[in-house]
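What follows is a single structure, written as structure tokens, with notes after it.
Removed from the display is one protein chain of the complex; every other protein chain stays in position.
Let's turn to chain A:
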Amino acid sequence: MRAALAGVAALTLGLAGCGGGGAPAGKAGGGRVTVFAAASLTETFTRLGRDFEAAHPGTTVTFNFAGSSALANQITQGAPADVFAAASPATMRTVTDAGEAAESPVTLARNQLVIAVPRGNPRGISGLADLTRPGVKVAQCAEQVPCGAAARTALGAAGARFTPATLEQDVKSALAKLKLGEVDAALVYRTDARAAGSDVDAVEFAESARAINDYPIVVLKRAGDPAAARAFVDHVRSDAGRAVLTAAGFQPPQA
């Protein structure tokens, strides 16, 4: 039921967005927040959205999860978004540079890479060096998206060189190739490996400390209900919000 309502809300928002120049139709009250968030925030933000709706009756939160860079492009091209949470400051910069942010972004969490392997780690992978072994197939993110940029930094730090089987568009599709059994390992965020459940084990490696991603969040200038958008950002950064994020494997932002 809630999903159906959210769908209707998203549709209404979309239509309002299509209306162009005029004022948003459903601005008075109601409290709708549309959040564009990095794919790696899917599980935590869905949970945070439910908590937020419970704490603010009458307010609806809808999400658009995708690779951060794709979302940043959608926002600069005029997509109706109220809040943007990116997986790297670089992607956030495309949005702030375009003058779309209502304020300066704040860091909500940090994330680190792990090597995701099938349960039981059948290939006995213990670090980046093992990924260079012949016959080991690796899925990695393309450099154009934050998880790929982080992977590149970490591999550079380790001096590890190998040819990945594929360069995926976002962290979730890299993980999907692992779950399907098409690759032996995938370089993904710790949080995504954890969210994948018991089919996937995470192998930590030291070099990932050299490529930690900060996740910035910001209220956007064209937000239909800035107060509700701001309240959502505050909720994400509250102690309760932080607890959800840490439970998923995120690290708290640096003080």
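In this text, a residue touches a chain if its C-beta (ideal position, glycine included) is under 8 Å from a C-beta of that chain, and two chains touch if they have at least 3 such contacts; residues count from 1.
What we mean here is this: contacts and distances are computed from a predicted model.
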**Q.** "DsrH family protein", "Molybdenum transport system permease", "Malonate transporter subunit MadM" or "Cbb3-type cytochrome c oxidase subunit" - which is the UniProt name of the missing chain
**A.** "Molybdenum transport system permease"
Q. In the full complex, which of A:Ile115, A:Ala142, A:Ile217 or A:Ala248 touches the chain missing from this view?
A. A:Ala142
**Q.** Residue touching the undisplayed chain, where the options are A:Thr34, A:Ser69 or A:Thr191
**A.** A:Ser69
(Q) Using the document's definition of touch, tell me which of A:Gln112, A:Gln169, A:Thr191 or A:Ser208 contacts the absent chain. (A) A:Gln169
Q) So that we can see where the missing chain sits, which residues of chain A does it touch? A) 67, 69-70, 73, 137, 139, 142, 144-145, 163-169, 177, 180-182
